[in-house]
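Only one protein chain is missing; all other protein chains are in place.
Moving on, here comes subunit A:
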């Protein structure tokens, strides 16, 4: 049987020193917002796998709870925690089994917040599993069709996002599967298959449409670094393609019509979603970026990479020119940790959580 040795782990956590680095060299102002302090971490049953975007956070402010989802390998763990990081409940999910030498590996878990419900989506090397938000009941299963895949091709789904009443999931072949989700019940239908990518999809980002027509409200990224910008609706429409640079783009975000993309060479680029025009290029990290996240209320962008650093950026629109501008707010080194997931834990971006490869805990930080 599994033995969870909690106490020595907590002790080990306390001795682990996390250094604060790099208060911004630029501005002297609002230093209070810039400093983050390490909070009590949340123990996990298994360590986090070396995947990109390997942390999903669902904030439930009304219930004073935060849900965390982390992939271990063939299993994923859901933990809900009170604000002080006290773990309250946890659940283990597994990928549906199929033929093969070893149990299928999970590629991502992500909560999709839809207008009337929240679903937890799990992608693996076999298919797509959709659960009620607490992971208790699987409401839908979509098996991947490896049909024309060559034997050397790894078949998997990866990249999950909700757009309106749709859930979009990327695949190994570059397709985006669009599922129509009813307000309740398991009657989920695959409504569309979008072609735009030729290489495996890495990540999908969406934002609520502002009510205008032809507004870009979804962006998808792939292993070649290509970005596709879409307008959602009963029929999704491809608006722009932003070419890559030969390095993968593991993570994307969308904020007020601006695409933020993090690349395998440590660069973060900001594009105008509707036109694909490059506005900002940041030499942000020394290793591959593994996760981006947005705190929409504050316009804060988080970037996390395998170089052990997490950076927080402030995005703004210059009032004169209308261009997107960026300011560096905070840099956090998580020593000797190949970061694999990082997310803000509140809409204002005053706290964030980090996971690392081989690390059996979720690290939490909040502003002082």
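Here is the rule we go by: a residue touches a chain if its C-beta (ideal position, glycine included) is under 8 Å from a C-beta of that chain, and two chains touch if they have at least 3 such contacts; residues count from 1.
To be clear about the criterion, contacts and distances are computed from a predicted model.
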item	value
Listed names "Zinc finger SWIM domain-containing protein 7 isoform B", "Cyclin-dependent kinase 4", "Organic solute carrier partner 1" or "ERF1 methyltransferase catalytic subunit MTQ2", with the criterion being the UniProt name of the chain not displayed	"Organic solute carrier partner 1"
Touching residue (missing chain; options A:135, A:170, A:264 or A:341)	A:264
Residue of A:73, A:87 or A:182 in touch with the missing chain, whole complex considered	A:73
Residue among A:46, A:164 or A:347 touching the omitted chain	A:46
Hidden partner chain, residues of subunit A it touches	1-5, 8-9, 12, 21-26, 44-47, 49-51, 72-75, 97, 99-103, 105, 125, 151-152, 154, 199-200, 202, 222-224, 246-248, 264-267, 272, 275, 277-288, 307-309, 311, 321, 323-328, 331, 333, 335-338, 357-358, 360
